[in-house]
Structures are given as structure tokens and as C-alpha cells.
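In this view, the complex is presented without one of its protein chains, the others remaining in place.
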Amino acid sequence: MTKPGYILVKLVEVAVIFFIILTALFFLFRLSPGDPMSKMVDPMLTPEDMAHLIEQMGLDRPLWEQYLIYVKNFLTGSFGFSFHYGEPVSHIIVDKLKWTILLFTTSTVLAAFAGIFLGKIAAWHKGSHLDNVMSISALVCYTLFIPWFALLLLWILGFKLGLFPLGGVLSPQLWVGNASLLVRILDVLHHLMLPLMTLFIINLGSYLLLMRSSMLSVLREDYIITARAKGLSEKVIRNKHAAQNAALPVITSVGLSLAFSINGGALTEQIFTWPGIGKELIFAVSNNDYPLAQACFLLIALVVLVANLIVDLLYAWLDPRITY
Amino acid sequence: MAKTDPKKNFLVEIKGVTKTYFPRKQFFARHQNKVLALNGIDLCIETGEIFGLVGQSGSGKTTTGRLLVRLEHPTAGHILFNKVPISGLKGPELKKFRSRAQMIFQDPYQSLNPHLSIAETVMEPLVVQKIGTPETRSEKVIHTLETVGLSPGKAFYNRYPHQLSGGQRQRVAIARAVVVEPEFIVADEPTSMLDATIAIQLFKLLREIKETFGMTFLFITHNLAAARYLCDRIAVIHEGHIVEINTAEKIIRNPEHPYTKKLIKVQPGFKYGR
Amino acid sequence: MTLLSVKNLSIGYKTKKGLLKAVDNISFDLEKGLPLGFVGESGCGKTTIGMALMGLLPENAVILEGSIQFQGEDLVRLTEKQWRKVRGAKIAMIFQAAMNALNPVHRVDEQIKEAIITHQPDMSDADLSDRLNALFDLVDIPVARMKDYPHEYSGGMKQRVIIAMALACDPDLIIADEPTTALDVIVQDQILKEIRKVQQKIRTGLIFISHDIAVVASVCDRICVMYAGQIVETGTKKEVFTSPRHPYTLSLLGSYLSLDNLDDIVIPDMQEPPDLLSDIGSCRFADNCRVCSETCKKEEPGWVQISATHKAFCCEPQIIRGSHGKN
Partner (left out) sequence: MLNKYSLQRFYKGWQIFIENPLGKTGVIILVVFMFMAIASFFVPLIGPMYDPMTGIDPDIRVSTGPSLTHWLGTDNVGRDLFAQLLEGAKVAFIVGLSAAFISIVIGTLVGMVAGYTGGLLDAFLMRTADIIMVLPSLVILLILASLFGQFNIWIIVFIIAIMRWPAVSRVIRSQTLSLKHRPFIEASRVAGASHLRIIFRHIMPNVLPLAFLYMTFRVTAAILVEAALSFLGFGDPSQVSWGMMLQWVWKSGHMFQAPYWLIPPGMCISLLTLAFYLLGRAMDEVLDPRLRKEGQA
């Protein structure tokens, strides 16, 4: 298969899966107890506004028409009005998305790199004290209960030692006024530290363990003996022949473990009041803000699917054995 | 090529059999990847003979064996067993066929279920074919174990595969195949994973079994010398085609097809023969 | 001139059940530029010898005693750092065809190049590419396929690349461990020709290991027959084939099927070799031997010299000297 063909197939796959999720969500909303009308239209609205919304969403039409309108609305990016904010949902989530992406990509990428690097070292020194310390710490990191760990960090580093702000993304005094961009960026980074640390440590554990076991199985491969037989230095064997091969399956599992990381991400955002999609979803669910919850959910699903797609393509690009 | 001689009694007849595999399909592939394992082969196996099928890996020899015991179905063509086409068999008829045609596999380390004892393994064909009572079955199993050279049979009865050597495992696999006293056995490279000193003893065993039970064998191998040693007639298969069929002696002495000639030429051996 | 001299080499594997003595008190010499064959069946210790000569024994293996003299050095005493100067440069290995010996994510030429660069870091790019071309030429692979990945090669081509890799630094000794096992006979024939051709062309010492006695004979003039961790018979090809002395060699030859020896087939009544975990202290072949006597079950065998080049390891010199069995 050609490269563009492969990418196209993957894109179609993502689209189909997303469409299935979209459909499932529509029917879940209709199946749930209570009036669907009350779930999509803010009961606090004036009758005129209500009628307008019902008209726009086709809530007075038959089910299949509602479904078509629902799909159309999704494709045009109109998710309805948030009950709480009284604003179009699309405006709210676009603003939240950037914060989630900032937190999520930095923590995933940093943890993947660090995990691959440390896992390589641990596997190379298998059975040594270094390995034992690293793998046991990784195990502990991996099984930590995220909210608890986040609360501990908040309590010790934030509250007791006062090293980091207790939440939010920007200090209140910078909300208005004319602070320079650099000051603002530094302030955001300062706020980012605690949630980043939480997600980094949790993800680091899993990537380290994955890389370690992948590396151990690669080290049993015949071509490692070949490399030794050539008289290559240990460093070349480790980095060029073992680690490169071992990192490939770890990259795939970054995609697969994404669902796990998203759970952690939502909890972390919630505790550090980081204004991302995860926190917004929890907020929406707690306050029965259905349109907002629905949009957050779909956005998260989309993010997961797209991230998996990126991982698939990355893998195909890195592994010469994959033919399109 | 294989002329059907009405005077001869053929147990197995393969007529124009083609087998095509379609490996994992890709959506946007320009060409459907297809592998032609067998390309219209004709072959007849006489009742009571050991027929050798010689070919290299990928020649289609294993596929032929698997088709004959209905582990797979031909893409085109017919296979007759006792003049009856086997592709149409269903239900009780198929089960009956299953008791008449058996197979011995290549890898003795993979051909026994590690979770089953030797007795359970050898007894399974009797159980699924509902032959005998539990007591007669276990007698039969012990007897068969002794026939294949695992004596005393009682000593092996309750052992597990991991307690046996490669050669012994292959004997158990042979016992499983002969316990229902089939008419026809496909032996797919039964010794290629074993040491030569062990392999030759298994050849001897296969011969003895053939003589005791009067079975018909299809012996599949990549080793021309082994085929010549064991078989009455040999067919050479190359890239899905049967290139030559003849008696074992004639194939070796007067090969006709260039591929057979080449095979004979490259066969390792010692020119210092004692 | 002697290139390699192995004296009283014993190698054991530490296992959960105890020490498994895979190689027991083995001695042999290899002349410069000549091939030497090792033949034996599974578990006889032939691969262990090959790995010991490369310093690539697995972690649980220990060299119990003995020395391996190679170009004035005892290889047994080398540190890992010293070994790296030997491996690939002076002693190289042709791996089993069935092995996954090429790294799937690097291009083929790169995998050979790195072997050269490691030992000759000063080589210019032009020289390096000349050398690569020459190597691919030597093993008959079109230079155009140099930049492929291993999975794009056929089995025979992979094996040729592995040969080229072993030759990369012009080693003095090459160890070939089952280089044709699992290849089709036609490809096997080509690879064997390749090895013979290369060996004669560049006059390197060669240790050729195989379970197939005819394959060994097609490359080597001198042969060591191994059984259960010991060499039981050694001699020239002609001596071993025309007048085998050790009962095991007889069984091995007698059970070998080839197109020209059908009448000579002797079916041995052999079981698998004894358990090497226990110290046996007597002849290891005793249980499978047709001419075994009471002495064989009690005493360690000794070497019986038959000619200057031919000897067998047995307790019964009379039987070995006189012709026994069918001869």
C-alpha cells in the first residue's frame, strides 16, 4: 500500500470509530431517564430562547431527524448552550482545550523520553541495585493513587513549603494589567509545575517499566549476539542495537495507555484547578450541565483517537518492517 | 501425468487440485496478495504403499498433506478417498473419515498438549470417535504405546510430554495416529527436528507399522535420501507443481526433470562410502 | 603453524538443578588457514565450544578449566575489554541461518560498516565503500541491494550477508555454527560452496560446526566427532569416513541417509545421551554402545591412537584397533 493510502485508511478508521461513539452518545442521551428536552435546553431560559433552541436542535422533530440534526450540529461545531455559562459550548471548550493540550503533551512527551532513557539503563544493568531501585520506584509510581498523590504534593510543596501556587493557571494579579508576556509565561509555568509533576511521575513509572521489559526481551534477541560478535562497544550495542528496537513497542503503548493517562489527567486538572477539558467535564457532570458534558466527552474521545493515529503513523514511519 | 490405471487400487486420488492462500488483506492494496501453494496437481496413492512427496520449503508439500486429512479445503479440484470426494463429507460421515485418515506432525515439541497426560493424548481419538468402553480404551492405549516402542506401556501411561525426549514424544504422536487403526496416515516431516540416530529408528518404526497394520502412508519430506529409503514411489513437488512421479529407485537412478536432477546433485553425502 | 590450541577445556552451565557440564575436558589444535569440523547431535556441546571461542558464553556459563591459546594469548583470561579487540577483528562468527542474526531496523550495509569502523576507525570513507563493495562482491550479492533492510532479503541472501559480516575485518579465525541448517538443500549447497570458496581464497582458519556429518565433510578435511560434551573421535575426513573407530561414529554414519549409502544403513538402538548434570566418571556412550564391556561402565575412557592424525576415545583399545562391527 502506498503511504498516502495508508494514512487515508487510518483517517477513515478514526472517522468511523468517532462516528460510532457520536451515535452511541446520542442514543445514551435519549435512553437516560427524564426528558431529553430538559437535558439539552436550559430550563432557566426565557420561553422565546427555549423555543429558538428547540428549533435549532430539532428537539420537536422525530428521533431520526433529531439524530441527523445532531450530527450536523456537531460537524458545524455547535454544541448548544452551556447551562452554567449561558454561552455557546464551543466557545468554552476551545478556551479549555489549549490548557489541557499544554499539560498533557508536555507531561506525556517528557515522561516518555525520561521513561525510555531510564528503562534502558535499568534493563542494561538488570539485577543490580540501580535496577532494583529504579524498577521498584517505577512500580510504586505506577500504582500511586493519583488524587492522593496530587493532594500530597499540593499539601507539602504548595501549602507547607509554599513553593508553588495551590491552583489555577495564572496569578490573579496578572489577570488584568500590563505585565509583559514573559512574566505571564513564567507565571503559567510556575502554575504548571505541580500538575505536570503529578502526571510526569505517574506516566514515568509506566513508561520506565514498559521500556525495561521491552529492552530485556530485545537483549535476548540473536542480533544482540551478532553485535557483540562484531566487537562493538557496549554503548553502541545498548543504544544502537537494543534501545532503538526496544523503544518501538513502547511508542505503540503510549497510544494504548492514553486512556489511562486521560483518567489521570482529568483528576489532576480537578485537584489543581487547572482549567482544562477534564476539569470542565467533571464540573459539567457535577452541575448537570449536559451540553457542556457532552461536548467535553466528545472532545476527549477525539483527542484520544487523534493521538492514537499520530502514534500509529509514527510507528509506521520508524519501523522499516512496516509496509504500507 | 498420473495416469489412472483402472487395474490399480487407489486409496487416495488428487485431481487437479489448486490451493490459493490470501494473506491478510490490505484495503488499498493495488494487487491482491495471493500465494499459489498448489497449482493443479494430480496424484494417486495406491492402497498399501508408502508414497513419498519430496520438496523444499514453500513447495506446497505440507499443504498437500493438510488437504488430504481435510485440515484445509482445495480452492479447486477434487480429492477422492476410497473413491468418495472428501470435500462433501459432513456430520457422521466426516467423523468416520476422521477415523480413517490420520496425520503425524513435524515438531514433536508442539504436537502434544502439555496439559494432557500421554494416556489422555493417545486416548483422545478413541473418545471422540466413541470407540470402545473406558476399560478397553485404556488397554488399547497401552497396547498401542508398546507397538510404537514405548514399553512397558504402563510406565508411560501417566507421564506428561515434558518428561519425554523428542524421539519419545514423536512415538506418542505416532501412537495417537495409529490407535484408531486408520487406513491412511500423512506423516509430515516426522523426523526433521530429530537427531539422525533417533530419526532412523523412527523410520524403522513407520515401516513396521505399515507392515503390521497394512496402512497406506504419505510421507512428506525435504530429504530425497529419506524418501528413497522409506518409500515405494516418490513425487517431486516444486513451486506448487508435481514435476516428476516414479518409483523411488527410478527417480534416483534416472531423473527426468531438471529440478529433480538438481536436487539429486546437491544432496549432501559422502563419496568415501564404506 | 598452530593458530589455535585448546587444552583441557571444560565448560559448565549453572542451572537450578546443579552444574551441567556441557563441555568436558576437550583439547584440539587448529593449523593456520585450515578448516576443522565439529560434528555431533543436539546437546553434545558443539555450540558451547563455538561461543567460548568468541567469548560469548551466556551469563550462567563458567569455564571450569583449560586454556584457549590463540596467537600467543590465552583467550580464557581475556577481560571483556580485551575481548572486544579480538571479536570481529581476529575471530569472527558465521551464525546459524535460522537465527535472527541481523538487526531488523538497520540497513544491511550499515550493519557491516559498523563492524569495520569499530576495528579500523581511521579508514577513509572511500576505502570503506571500496571494502563494502568488495565484500558484497565476494559473497555474490548485487551491490545495489546493499541499502536494503534485512527483511527484504531471502534466507540465502541473509546468510551471505552474515558471511560477509564475518569477513569484514579479515579475521584469522572464523567460527561457523550450523550456517546452513534450516536452509533448503539447493541454497545449502550454494552457501557451502560460498564458504569453501571464501575460505580457500582468503586462507583463514575455520571452525565449522554442524549436526550433519556430510555437510561438515564437504567443507573440512579434519573432523572431530562429539558426544555428550566430549570429543570421541578425531581424524581426517578420509579416516573418519572410511575407517570409523568409535562406536558412536559408527552409529552416526550408519544412520545417515544419503543417496549413495542405502545398503550401509545400520539402525542403531540408541536413546538420548546421558544426563550431564551428574559426574559420570565412566564412558558416556556406554549405555548406547553395542560393544560395551564391564570396564566401560566403570572406567574413564582414554585416547587410542590409530594413526598420526586419527584417534578415538574409548575404554577398549583392542576393539578400537581391531575392526569391529560390520567392518
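When the chains are written out, they are named A, B and C in that same order, and each has its own residue count from 1.
By definition in this document, a contact is a pair of C-beta atoms (placed from the backbone, for glycine too) under 8 Å apart; a residue touches a chain by one contact, two chains touch by 3 or more.
Remember, predicted model here, so these are calculated numbers, not experimental data.
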{"item": "Residue, one of B:F51, B:F105, B:Y157 or B:F203, that touches the chain absent here", "value": "B:F105"}
{"item": "Which residue of A:L45, A:A179 or A:A301 touches the chain not shown here", "value": "A:A301"}
{"item": "Residues of subunit B (touch criterion as defined above) contacting the omitted chain", "value": "69-71, 94-95, 98-99, 101-103, 105-107, 110-117, 120-121, 124-125, 128-129, 158, 160, 173, 176-177, 180"}
{"item": "Interface with the unshown chain - residue positions in subunit A", "value": "17, 20-21, 25, 28-29, 32-33, 39, 139-140, 142-149, 151-152, 154-155, 159, 217, 220, 256, 258-260, 262-263, 266-267, 270-271, 278, 281-282, 284-286, 288, 290, 293-294, 297, 300-301, 304-305, 308"}
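Everything that follows uses one rule, which is that only the chains that are shown with their structure count from here on.
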{"item": "List of subunit C residues in touch with subunit A within their complex", "value": "54, 56, 83-89, 92-93, 95, 99-106, 114-115, 118-119, 149, 151, 162, 165, 168"}
{"item": "Complex contact set, residues of subunit A against subunit C", "value": "221-223, 225-233, 236, 240-241, 244-245, 248, 318-321"}
{"item": "Subunit B contact footprint on subunit C (complex, rising order)", "value": "41-42, 184-186, 188-189, 211-215, 217-218, 237-238, 241-242, 244, 251-262, 264-265, 267-272, 327"}
